[in-house]
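One protein chain omitted, others in place.
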Amino acid sequence: MIKKIAVLTTGGDAPGMNAAIRAVVRYAIHNKLEVMGIFRGWWGLINEELKLLDHRSVSGIINQGGTILKTARCPEFETEEGQKRALNTIKKNAIDGLIMIGGNGSFKAAHIFGTKYNVPCIGMPASIDNDINGIDVTIGSDTAINTALAAIDNIRDTATSMERIFVVEVMGRESGYIALQVALAGGCEDVIIPERRFNLENICHDIVEGNLRGKISWIIVVAEGAGSAFDIAKKITEMTSLETRPVVLGHIQRGGRPSAFSRTQAATLGEAAVECLLKGESDKAVSIKDGKIAVIDLEFAITKKKLNVDSLYNLVKVLT
Amino acid sequence: MIKKIAVLTTGGDAPGMNAAIRAVVRYAIHNKLEVMGIFRGWWGLINEELKLLDHRSVSGIINQGGTILKTARCPEFETEEGQKRALNTIKKNAIDGLIMIGGNGSFKAAHIFGTKYNVPCIGMPASIDNDINGIDVTIGSDTAINTALAAIDNIRDTATSMERIFVVEVMGRESGYIALQVALAGGCEDVIIPERRFNLENICHDIVEGNLRGKISWIIVVAEGAGSAFDIAKKITEMTSLETRPVVLGHIQRGGRPSAFSRTQAATLGEAAVECLLKGESDKAVSIKDGKIAVIDLEFAITKKKLNVDSLYNLVKVLT
Amino acid sequence: MIKKIAVLTTGGDAPGMNAAIRAVVRYAIHNKLEVMGIFRGWWGLINEELKLLDHRSVSGIINQGGTILKTARCPEFETEEGQKRALNTIKKNAIDGLIMIGGNGSFKAAHIFGTKYNVPCIGMPASIDNDINGIDVTIGSDTAINTALAAIDNIRDTATSMERIFVVEVMGRESGYIALQVALAGGCEDVIIPERRFNLENICHDIVEGNLRGKISWIIVVAEGAGSAFDIAKKITEMTSLETRPVVLGHIQRGGRPSAFSRTQAATLGEAAVECLLKGESDKAVSIKDGKIAVIDLEFAITKKKLNVDSLYNLVKVLT
Partner (left out) sequence: MIKKIAVLTTGGDAPGMNAAIRAVVRYAIHNKLEVMGIFRGWWGLINEELKLLDHRSVSGIINQGGTILKTARCPEFETEEGQKRALNTIKKNAIDGLIMIGGNGSFKAAHIFGTKYNVPCIGMPASIDNDINGIDVTIGSDTAINTALAAIDNIRDTATSMERIFVVEVMGRESGYIALQVALAGGCEDVIIPERRFNLENICHDIVEGNLRGKISWIIVVAEGAGSAFDIAKKITEMTSLETRPVVLGHIQRGGRPSAFSRTQAATLGEAAVECLLKGESDKAVSIKDGKIAVIDLEFAITKKKLNVDSLYNLVKVLT
């Protein structure tokens, strides 16, 4: 029987991480477990920065962006020495299992560390990028999409009023998920994503042709991994002689009050993650798959996610 | 081959109905169909209030609440005469199929009318109540939940600052779906829903006991179908002598800018609905089931939805 | 030279109170003062619930609704005994002056207490009601108006789509300030306020006449002090036979993230309040009057505010 678990947040922060911490802590305490909070991700595990969390310590955070446990990059965790120091913290503090709240990179680290040192690790997917395999939607992703969409709605006002072209860069280094969702929800005229080759000449051709028909305002969404809004806007201006403005949404997509969906997800996945440890599972991720809670192997979760982008892309184009 | 379809919105308006109309119209036009928009739901079908919609007629509405086609109650559509007049409009205008955007009551009407008069009817689920069977989430439901949640977040500020008890009534005549989601996402202390008996004495006992431990602020969510915030607040005050305030969120949950999810849903379901008519299907509803697009029988969709409320309810209680 | 001051929040909470506390604490510390935070308003002064606040203790609260010092009603403060106990706390803790953040009722109490016991008291106006004389806008009022306006915008979607009449009750027991601002900003068809007699028959006449012209949706804002949305909606239905729905916005107007204006106001008034105490002033309120910081007598501030409502009311009617 396990008695004490630890929870940490790693990688970039995502809205709903605090709701996830709250769920893990309270569900664990309800099941007679002690919960340690580790600060600054793997760094805190290596440097033994942790403290016992009680029921009250997670009060009032459910609707706050960011993470009260903070998060940080930690290259040292990739070294043998770093990992051994982390293991030492775990043993010294009699920690029976880890719940790691984070994204793809963090899942990889958890998989390597957990299997190598035989530490039960359960991953909770929280990342605005939604780039974890076997998982419909990561915690925070729905919030980030709504934040980006609100920005697009604002830009649409100017695009329409000033009859201009905008290229809006959204997050997504390897995945066009946010870009596609935002383009579809925002009624955008085109979307450029890493999963799909694009031809700027075709886009410019469409723009010029639309212009002749009287369709003068245009918003093109680009995932950061597929190109730079600045470069693309510059090229469109060159090719079409039409004024084109770049907007890079950047870090505003990362923070903010989590949406209802990001929070309920955090609650149900927090329950599932603690249940995994209670049942003695390890090297797993909890997930919402096909609309239902599922437990998948970390090894599978860290393989490259394949998004079926064509049908959504075509729908964006048909509806515009 | 069908050539002309009609689209209408019925029942209470829901955020995302406009995005749904836009999707239906543009996807249909892309497929060489003509689309008639019928005004004020069944009433417009009976009274022949309709007009041809083109690509431009649905511009700039994707992010607007309400419905440009308007909606209305229509008891006349339950009569033989009303139905015959509706049928007459359909024949006169050479309409080959109807796409009906609405909720449970509207689906029932579509099922009866479509089968009786052999008119191809496809239902698109849009309702903040999320009370349609075989459908994970209706269009508008995610938006309504986020609106109610923002209200709850605001109320929490006062509940905490003034150390008070609030009873917040949310929509849901027959379903506790919104109430449960909001309670879980809002970190609420209790939730009262139609699907589950509640005992006010137990709730008051919890409140008084919490009070002794220093837990003084309390938000109880109630679905309108399970009780009145005014009555419950009054009884809690009587039973506990603690100041308890009712808040009825009411119609603010119905309108507003649709969320990203409500809009992407509207787009994909709009495509699916038109595809159904193109394939010659009838008496069906398009749906997102287990996270995927599905086509289900209207007859099944109108049977009573059974929500598994116990696990969510227990999670609300454990996490508070 | 004063060395130590105390700050408290009293009456109903208002968005921006936390930003005000932060400004007072940090501006005072910058001026070498010690600052005590008193909990639950006058109650904490009577019961000696207070603690020293440092720079860090007000971190991360600038954008949070409510008040970290909490607030409560305190009838005991109106008694001789209560006041003497409060005075005792002040003397025992060597407090040289009080900054009281609150509304009209709290200003009255501060005026009585400060003059009677010779305690330097400076009032900072924070109240969603905007009912303090000599003060353009209280802290929190701009936020409350924006919250109510967002609700009205949502209701407009349904009013237009379903062609209905809504009566929306907003805060304002003695003042129609919020109601007028919201009605003007929301494009509402009428507004009922305490400062102005209204004639429901005239309103109903307008509605029926508008109905004949095709103007079917209607939003009437009512300040809570001028009538009940339920009663008014019921009477309109009776008089016009048109479906009329009441919405009571209630406590959602009180909380939430403070607007930019509520926060900058809190900052500049916090500076002004501490400056008053540094200069040896007492029995004053800091204020924004005619767009500029001003210091006014508490005695004047608590006299009945006279709002010039007619020009705004007429503008609402002309523009609708």
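All chains are identified by letter, namely A, B and C, in their written order; residue positions are counted from 1 within each chain.
Basically, contacts are C-beta pairs under 8 Å (C-beta built on N, C-alpha and C of every residue); 3 or more make two chains touch, one makes a residue touch a chain.
Computed from a predicted model, the values in this text were never measured in an experiment.
A.B. asks: Any idea which chains on screen the missing one touches?
C.D. replies: Per the touch rule above, the missing chain touches A, C.
A.B. asks: Using the definition of touch stated at the top, determine which of A:I112, A:V248 or A:A294 touches the missing chain.
C.D. replies: Result: among the candidates, A:V248 touches the missing chain.
A.B. asks: Taking the full complex into account, find the residue in C:R263, C:K284 or C:K305 that is in contact with the omitted chain.
C.D. replies: C:R263
A.B. asks: Which listed residue (C:D136, C:D206, C:E243 or C:E281) would be found touching the missing chain in the intact complex?
C.D. replies: The missing chain is touched by C:D136.
A.B. asks: May I ask you to list the residues on subunit A that touch the chain which is not drawn?
C.D. replies: 9, 12-13, 15, 17, 40, 64-67, 70-72, 147, 150-151, 153-158, 160-163, 166, 245-256
A.B. asks: For review purposes, identify every residue of subunit C that touches the missing chain, sorted by number.
C.D. replies: 19, 22-23, 26-27, 30, 60, 62-63, 136, 142, 145-146, 149, 153, 156, 160, 181-182, 184-187, 257, 259-261, 263-264, 267-268, 270-271, 288-292, 315, 318-320
Following the convention adopted for this analysis, only the chains that are shown with their structure count from here on.
A.B. asks: What topology does the chain touch graph have (line, ring, star, complete, other)?
C.D. replies: line
A.B. asks: Return the distance between the CA-based centres of subunit A and subunit B, expressed in whole Å.
C.D. replies: 28
A.B. asks: How many angstrom lie between the CA centroids of subunit A and subunit C, rounded to a whole number?
C.D. replies: Each chain reduced to its C-alpha mean, subunit A and subunit C end up 39 Å apart.
A.B. asks: For subunit C, give me the residues that contact two or more of the other chains.
C.D. replies: none
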